[in-house]
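Yeah, one chain of the complex is gone here, protein chain that is, but the others are all in their spots.
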Amino acid sequence: MTQLMNENGIRCDGRSIDQIRNVSIKVGVLKNADGSAYIEFGKNKILAGVFGPRDVHPKHMADQDSGILRCRYHMSPFSVTERKNPAPSRREIEISKVIKEALQPAVILKDFPRTVVDVFIEILQADGGSRCAALDAASVALVDAGIPMRDMVSACAAGKVADKIVLDVNDEEDKEGQADMPVAYMPNLGKITLMQLDGILTPNEYKKCLETAIGGCKQVYEIQKKALMEKYFKNGEA
Amino acid sequence: MTSSVIIEQLKREKILDLLNQGKRIDGRGLHDQRPLSIEIGVIPKANGSARVKLGYTEVITGVKIQPDKPFPDLGDKGILICTAEILPLADPKAEPGPPGEEVIELARVVDRGIRETEMLDLKQLVLIKDKSVIGIFVDSSVLNTDGNLFDACSYAAVGAILSCTVPKYEIKNDAPVLVEGVTSKPPTKTIPVSVTMARIGEYIIVDPTADEEACMNARITITTNSDGNICALQKGGSDGFTVEQLFKCSEIALSVGTKIRKQLEQLM
Partner (left out) sequence: MMETVKRKYVIPGDTIVTGPFRPEQNVYQDGDRIISTSIGISEIYENAVRVIPLSGMYMPKTNDLIIGKVIGHSSLSWEFDINSCFIGFLPAQDVFGRDYSPTKDELKARLDKGDLVAVRVANFDRSRDPLLTIQDRDLGKIESGELITIAPSKVPRLIGKRGSMIQTIEMATKAIITIGQNGLIVVSCEDPVGLLKAIEAVKMVDAQAHTPNLTERVKSMLGVELGENNDTINE
């Protein structure tokens, strides 16, 4: 077993307990998509593409009063150490669902009856916390597509590693640590839209873990905002 | 895929008009390819990887190498499997779910180009005859479509294979065990290059875009090896070619292929 934290509280990848990995986001990377984003979150490399609002197929899924949101989280066969079968696994189907439900409170689709907004997420290389990173890219891609939104959605995990609450759990910490709590958050409205937990936490640790994760979400929000500004407002002042 | 695109009548007329003057809509000559960029090592977790941009068509390929059981009738050869898929984020027409016939054709044409040219010496990948071999999985994902997915996937697959490092496995107690820190180059013998051409009216054009594919009568993909031989071929589209046209296509495939091969050789 690798040592997850040294005596000075430095983690196995050199971070302190309250530090997120390097995050970079690029907006508008796919020509054919209505909106898109590419994120590198630690070793995660993820593409998100948004199509729509557009006609719903199959027709029976359409809602006469509102647009609907669909989401696909998919891992490339070469994204992980052991080659992954390209067919969607039960894990990917569950993650697709929680990501969709994390974005749903943010999007406003009432003006698009009988249509669908499709969010396609491709994990080109996976590291710990891929669902949070995927959400961060998807949220930016939705803005890029011009889908009306109440707020951004920013996501980051916190967890318990070597008996300490740490921000942004990486792959090794996820596999060998004590708890992992992915959280998605609407930073301006202060609402949590995704939350999961694997592992055991005391009530106090639970509170601290959630607060730590939200702190991470706020840091990610600034990076999302910067990426959008970079694409849309680079050459001019309002 | 792209064949269901309804192209504006105005654009179709313009494409045909320009061809009559020996020109193409994006300014290329009839036998010119779009700019090709190949970036390798883009997925560090894969044993080899490449991201290819052919005009606006974009593909990423990852190679995974791991021990496997050989195919029952091929116990003296390693396994090579090439897949291809069009990610739903690549194209508004692409949908998630089981691949359609066009995607299956794409994957098989890419696989055939690499297999039939015998790019890899699979005999060098045997650990225990009939029991344990090394498997090479070459998975290509289309990230953005703008025509000629065949060549883009093929170059990405070949680039990813050329760039890969093969981990070493040893047999201990009849089971393959990874030897840490020891890698070798892939056992490549030749570099396959696929060249896809479309026939629009009487004109043969190289590397059609999606708009050109929407106007084409027929399509042909010809793969050549480093020795200048033709090794794999696939005709598509709802019309045919004359014998003269096919002779011309093979010449084009060889001459265009030579240029692309030089670009691929630089990856080694």
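As written, the chains take the letters A and B, and residue 1 is the first residue of each chain.
In this section, contacts are C-beta pairs under 8 Å (C-beta built on N, C-alpha and C of every residue); 3 or more make two chains touch, one makes a residue touch a chain.
Keep in mind it's a predicted model, so treat the numbers as computed, not measured.
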- Item | Omitted-chain contact residue, chosen from A:Pro53, A:Gly177 or A:Gly216 | A:Pro53
- Residue, one of B:Glu8, B:Asp76, B:Glu202 or B:Glu265, that touches the chain absent here: B:Glu8
- Query: Which listed residue, A:Val143, A:Leu194, A:Cys209 or A:Ile223, touches the chain dropped from view?
  - Reply: A:Val143
- Message: Contact with the hidden chain only, please: which chain B residues?
- Response: 6-12, 14
- Query: Which residues does chain A use to touch the chain missing from this display?
  - Reply: 34-35, 52-55, 64, 67, 106, 108, 111-115, 143-152, 186-189, 225, 228-229, 232-233, 235-238
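In the analysis below, only the chains that are shown with their structure count from here on.
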- Could you please state the distance in Å, as a whole number, between where the Cα atoms of chain A are centred and where those of chain B are centred? 32
- Message: Touching residues of chain B toward chain A in the complex: what are they?
- Response: 42-46, 49, 56, 60-64, 66, 83, 85, 87-92, 95-96, 137, 139, 141, 143-146
- Note on the structure: Listed in rising order, chain A residues that touch chain B in their complex are 30-34, 36, 43, 45, 47-49, 51, 54, 57, 72, 74, 76-83, 86, 118, 120-122, 124-126
